[in-house]
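Submitted below is the structure of interest, expressed as structure tokens.
Of the protein chains in this complex, all but one are displayed in their positions.
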Amino acid sequence: MALDKQVDWSDVGPLFRDGISVMFGGFMGVGTPDGLVSVLREQGTKNLTLIGNDTAAPETGIGPLISDGHVKKVIVSHIGTNPVTGKKMIAGELDVDLVPQGTLAERIRCGGAGLGGVLTPTGVGTVVEEGKAKMVVDGKTFLVELPLRADVAILKAKRADRAGNLVYERAARNFNPIMALAADLVIAEVDEIVDIGEIDPDHVMTPAALVDKIVLARRQ
Amino acid sequence: MALDKQVDWSDVGPLFRDGISVMFGGFMGVGTPDGLVSVLREQGTKNLTLIGNDTAAPETGIGPLISDGHVKKVIVSHIGTNPVTGKKMIAGELDVDLVPQGTLAERIRCGGAGLGGVLTPTGVGTVVEEGKAKMVVDGKTFLVELPLRADVAILKAKRADRAGNLVYERAARNFNPIMALAADLVIAEVDEIVDIGEIDPDHVMTPAALVDKIVLARRQ
Amino acid sequence: MQAKEVIARRVAQEFQDGYVVNLGIGLPTLVPRYLPAGMFITLQSENGFLGLAPLEGEPLPGVVNAGGQPCGLMPGAAMFDSAMSFALIRGGHVDVTVLGGLQVDEEGNLANWMVPGKMVPGMGGAMDLVTGARKVIVAMEHCTKEGEPRILDRCTLPLTAKGRVAMVITELAVFRITHGEFVLIEHAPGATVEDVRAKTKARFAVSDELKTMNLG
Partner (left out) sequence: MQAKEVIARRVAQEFQDGYVVNLGIGLPTLVPRYLPAGMFITLQSENGFLGLAPLEGEPLPGVVNAGGQPCGLMPGAAMFDSAMSFALIRGGHVDVTVLGGLQVDEEGNLANWMVPGKMVPGMGGAMDLVTGARKVIVAMEHCTKEGEPRILDRCTLPLTAKGRVAMVITELAVFRITHGEFVLIEHAPGATVEDVRAKTKARFAVSDELKTMNLG
């Protein structure tokens, strides 16, 4: 029988250490696992490197981790909706690496798919190309963008079976499925846990083989 | 209201011309649109370049197109199950370009995703690396593999809505979704056509925006 | 008629039935209300779906636009992940994107994502959109609030993408950029070519078929 990957909330804390890199699903906080973010916050995890689409707002998504000083670096496509991120960046308290959103997605996918990088036209002729190798294919110039991986990925899904197959809801899917490929430890916070066999194999969006731990979201 | 993309079988033939490149979904014929293959065969389309996983068997999948001499070139990962392919290759009647299966998938995806190529470790130190650029990332060597596109993609799906959203069945999915991204004209043969709104947006595997024509499979 | 409405009405004329469209925040989101009756377009949302619609009724879980705001879904919508979303954007599957601009220059360069030392929000999906969409339309007011031209010989702000702008539509003028040539094709009712020149710091040719913008 498949392994049951459900863990209790008390089991989650010890999975995080100071200084780790964390990929987080979500877009403006939608699809971000709020409970797992709270664990990082409550146990005072320090010096995190966060990788995800954006820093949401001060009290949304991973925003609180930035507000409370748990983070040393973010690799994101957008910080404009969270003024705290900008302030800490200017104050030299937070390192911000801005990556075009499509490039961020491809770099994470490369990290998870055993690829050494990808050639993208995005960023050619802009500040994004600084320090990067370029390659001309069929007369067109591309940037060589390199893989991203993380120590831990924290995901949010609507439903999991006990084996860890995941189903996301609407636009809360976003970066979650590719991050499931690209981290050494993958933890999913889910709204519902069902028995193995209850999710149609055609509807699985992240296969159980990629997921290490599942935890049931606390009711709001 | 969304455009209705259903066409009759009599409308399909004129979409194909001699000398075009055709991506075909399917793995050993499973997920290959047999009706569309029949159209290519019955109207005697010549000098096709076929791009897909394998050449199936002489009477399966795209096999008949090879047996009947409609094809000048195949770009595939495997020909071992179709002795006709091998015979025609040795006789100099068919050009065969063998590509590792994962590399084939990535090259098609690149072609459809606006990427100039991808760095893969697959094939390094083998005949596959001949003539290709290499790149070293973090001390590891990768091949630069370039995009593939086609004039037409012929797909097989289980279900479509009238707008062209597609759902595939089990392992018949395989190459179909990435090919939907990588051809100028995308035609899907489907077992069932339902009204718009009947497919849950979370269950769509190929969005309608990628599909140009849908045709209802003839009952076997 | 307000400048924003003029611009949105004119942009709407560039859409065709069946188009897949990505609209930037702000002014571009006004465009759909000026489409002719019966024209069907599909809106792409870079957070991962096709079939964006206005919110009707209560917000639904996970149904938000790229600004994180609750929205609706068209019948026939399709959801996907961020890798697929940008495969669509970069791969030329979006027929047209309409974005605001801080500056555009005569080479078709666009700057709209940062003002050094002042505003560094990040490029989000803008660089991919401007690089990958089949047609890039910049929809913006002709001058800054201070009256400075936004259409320049050369952008002074960091670029979003190089040479990708196909049209610039303002309340005063419509320019087309093809083969490296910046061409005035329309001006606002009551305006003259000289009015446009006075507020434009880019060289431009005047089309042989110069028209007055039709805002009917």
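In this document, chain identifiers A, B and C correspond to the written order of the chains, with residue numbering beginning at 1 in each.
We adopt the following convention: a residue touches a chain if its C-beta (ideal position, glycine included) is under 8 Å from a C-beta of that chain, and two chains touch if they have at least 3 such contacts.
Note that the coordinates shown come from a computational prediction; the quantities given were computed from them, not determined experimentally.
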item: Which displayed chains the hidden chain touches across the whole complex; value: A, B
item: Candidates B:64, B:123 or B:164 - the one touching the absent chain; value: B:123
item: In chain B, positions touching the absent partner; value: 27-31, 53-54, 56, 76-81, 86, 89, 98, 100-106, 108-109, 120-128, 158, 168-178, 205
item: Missing-partner contacts on chain A, residue numbers; value: 1-3, 109, 112-115, 161, 163, 165, 181, 196-197, 199, 201-202, 204, 207-210
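Assume only the chains that are shown with their structure count from here on.
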item: Centre distance in Å when chain A and chain C are each reduced to the mean of their C-alpha atoms; value: 29
item: Separation of chain B from chain C, taking each centre as the mean of its C-alpha atoms, in whole Å; value: 34
item: Residues of chain A touching at least two other chains; value: 106, 120-121, 168-170, 173
item: Where chain C touches two or more other chains, by residue; value: 49, 73, 79-80, 86, 89-90, 131-132
